[in-house]
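Just one protein chain is left out here, and the rest sit where they should.
The first chain written gets the first letter, and so on, giving A, B and C; residue counts start at 1 in each chain.
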């Protein structure tokens, strides 16, 4: 990290201004939902005082997958192959379990070509924030339907979607994910807080964020449009992340707030807007999602949380030093050991 | 179909003996669960009087995927690539929507390398019977864990499974499947009746059949073993398929039998063993499966049925003659039409 | 309307005051997503309607909006349609690139620039400037369109760019002498006759043309004049041509996954199939499926072909990579499959919106183990159409994957062409046995038997009602009767037959087009979209005293005539757009005895090849040889 340097403006615990979490200039369309999400990632990283050299940014291919270039320019990043980012993240987090992995994908990248990688990443509980910038279309290839666009949905160039959608949140829950959230790129606060929670969560944290494609799927009748989202977003709760050094507010009626303490400090506070929604109930979350789907509701919030499952690096029982930094001393067994083995084959 | 020939023994409506539904001799291990399933397919095809030239058999790669060679030797078959059978079936059923497609896969073939193909086949509602011969291991490559083996499961050569399993039935339901069943290769009657129902169902019918690998995963402590299955199978109902020309029995108490009439004739009769289980409730099925998983129960039966979704060839709005049989007259537009188009580009 | 500030430049029209007619290039430098495509197409079509040979190339970035795009129109009285290195007329609409765009103009070049540019300045005094009244015209046009209800108020921004670019259409029309009725006709064509947009755009064009006539004195020498070189011709993109070819080839199933630059092939397939391939009651004689990825796409194609469809997919490099396993499967199980690879620049994601011929070797050899495939190499939009239908005939005749290697330049750019000819031969479904035949043959028939001596076996389709018609298809070892076999002899025999089948294909695939010049010491060899540059280079070389023969390859495997051609020349320059000399490598592999005659010119920077480059390379090498005393 750079030596502390003169500061003008607000800084975080690392003495960094928010602008220092920027990336290069976006080349996405003006108004694209993905750009807002990049901003929220910057917000969250700034607020959590993340050291950028400890962050890796990963993505697949698509407009969404370009965005890691547009935030945290001081973190290493990798634009992997279409749909394959989860596999790259799996390797990277095992190679260096000290890094915070932030993955950005699209609905095409995750729901189509990357569907198996997505599910198996969840099954392995790869420690990472996995963001799906979900616009219901393939933006970069100009507007084809993706698997998350709903049956009956229309777009300008590709007519009507004939197949039912796959719901990335239900899919995550069924595959064993322990952090599953849905949000809307237009809801800055919710996205930011969810991101902070996700960054503090130790396993795979899935954020399925409806992120309008203003160029190919923003007609008001599309449930992936900005107008639709603004009008119809139905947050199940108001989410806030309380950092370890912050005080937890306690001025709430019993039963109206759900609190989840994460393993390394922060607490997630869910101020219930839908009474009775319990974010720790797996079947409850599934049922509510199914209901929303049937009714055409756009529910958002932290749908499901459970931090009990071990992560992949934990299961691998790794030494403390990241594998990437081990030296010959650690990784090349002794000459004697080879002699011994050779004798066994004599 | 062969001309009628002298018959000794029982014959079906096509005048065929059951033996005529045989395939070549199995090369699987003696006692392998997959062999029983092949036998049940023969039973069901015989009982439904399927004309074999109207059947196609498809599979991926694995011991399970070898089995289409061992039944219905008079039907065309294709042993596709590992995990890719659903894609081949998609193409084949669109090319010829007149054929009944029977797919056989393994848990490795479907749950790992073929997971995305599996889910997208379901999303498209490709008309086929999709059988997963589920033994929790990769038989053909000698006993590695598959994604359906449960966390904590042990095998002789590969230690303990460290990851939670993916449940192929829950996965099917979430992806929009309308026929989802679980069974046990040792339960001959249930498997046979489920197969008959599946063969009569018009969309994708998923049968996740626990089919013990006697060579690599048959220790009694494995919940994919024969002993375990025998001891623990918990059928939710007794299933029977009543063919159109058969009479439906009506000697039951109200509420104890659920009946589902399929579009082209047969009726599925479910005599409830677990009171209150409703095979037409999607969330009910999911919840029951989740509960079974938590409790380590081995529930079997027709978990979920709904025949309302259109199939892929229906959505494609195809002409009646299978595409495969169309002639130049149908498929090459006229000379004039080309002239007309050329003029548009002038 | 403001009066344009005119350039009193030291620049005199290049060519010493003499008009330069029908022989120059125009580039419109805009921002992608801004809607200039209609304007550019209008210009091209108008020139075309004037009978002038013309070609349009779009150089666009791999994003959706806001990055630089250059659309180049080459006007060539000699009918050359290759890319040229230089461009005489710039239409500057992009602040990001205007400085560099101006720098690249030749002395005497012309710059039409939008008055909305902020970074524009007259940095050079050896070129001619014309300012365009974009600001005012587009504002007024928008106001009018909104007032009339032609455009919704909210869409103002969206339409601004489109109308703005019509300004340069009008001004250029006037300044170059483009026929206004040709422009009108082009607009009608563009908007398929829809009145409102035609009128709206026509208005702007008329208005700005008038304005230019009154305000812009002609300072440059570039002009167009009607010719008679396009009568009866069409102008079309290769992907549209390929799609039409497929439809007239009796395609029944297509499965695809979006990828630039192959997407528009599938789009056009969908579009024209819906028009041409429905029964009167609206039923489809085809199915087109957007797959979940390329592996699924080729899997669907293989499944469909196996079941008897004429099935195809279209993709580009990354898709080809993903299809590797299935292509090997189809090769070995002998299932037809038509695979369009509209090549872009690789390796990896590479430059998705740039051209290359980098997949030749890879497509030919795709699959692990010993595999080699039929690869068709269309060199024009006309051949995209032709190979679009014959690819199915070949795939079914040879029961094997057939690649059609197009590329971004051919596929997505605008090419003049003779109209496409209706297929001369009936559809060839290859060696398929029907139920009668199976009954007749009985046990004699074996799925993988070579009964005709050409290596090609007979197949049956599922659904064939005859005893013994069914067989089991597998990617693992099998004998002539399609039975599982691990026996060495079975394996050898089968693989030898597959090799023989490949030999049979040599004289069956489209033959090379050969122009052999009496006494020419030098031969040129190329394929695909490298052709126009080579054609033009030959004329240039001839002027430099180097007479050349030319073999344009149209398919792999090579036919005998390829060997003969090499043998007939002392040097054969193999010209291709990749780094590793892939065609030259294949030739060396096949013709070791002729290998030393081959000289590779392999170059790929993402842009179409130019005649200048080809000429320069050949001349340099020829001089070297001459210097070396040969």
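Note that a residue touches a chain if its C-beta (ideal position, glycine included) is under 8 Å from a C-beta of that chain, and two chains touch if they have at least 3 such contacts.
All values derive from a computational prediction rather than experimental measurement.
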Displayed chains contacted by the hidden chain, counting the whole assembly: A, B, C
Touch criterion as defined above, residue of C:370, C:452 or C:624 at the omitted chain: C:370
Contact residue for the chain not shown (choose from C:24, C:332 or C:420): C:332
Touch with the omitted chain, as defined above, among A:75, A:129 or A:198: A:75
Touching residue (missing chain; options C:23, C:292, C:359 or C:409): C:359
Hidden partner chain, touching residue among C:147, C:499 or C:542: C:499
Sites on chain C contacted by the missing partner chain, in the whole complex: 61-62, 317-318, 320-322, 324-325, 328-329, 331-333, 345-354, 356, 358-359, 361-362, 365, 367-372, 474-477, 486, 488-489, 491-492, 495-496, 499, 578-580, 582, 585, 588-589, 592-593, 595-596, 598, 604-607
Those residues of chain A which, in the complete complex, touch the missing chain: 1-2, 51-54, 56-58, 68-69, 73-81, 84, 86-96, 98-99, 116-117, 120, 124, 312-313, 316-320, 322-326, 328, 330-333, 335, 337-339, 341-342, 344-346
Absent chain, residues of chain B that touch it: 27-30, 61, 63, 66, 79, 81-83, 112-113, 115, 138-142, 144-145, 147, 157, 215
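As a convention for this text, only the chains that are shown with their structure count from here on.
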Distance between the centres, which are taken as Cα means, of chain C and chain B, whole angstrom: 44
Where chain C touches two or more other chains, by residue: 292-293
Sequence positions of chain B contacting 2 or more other chains: 116, 120, 124
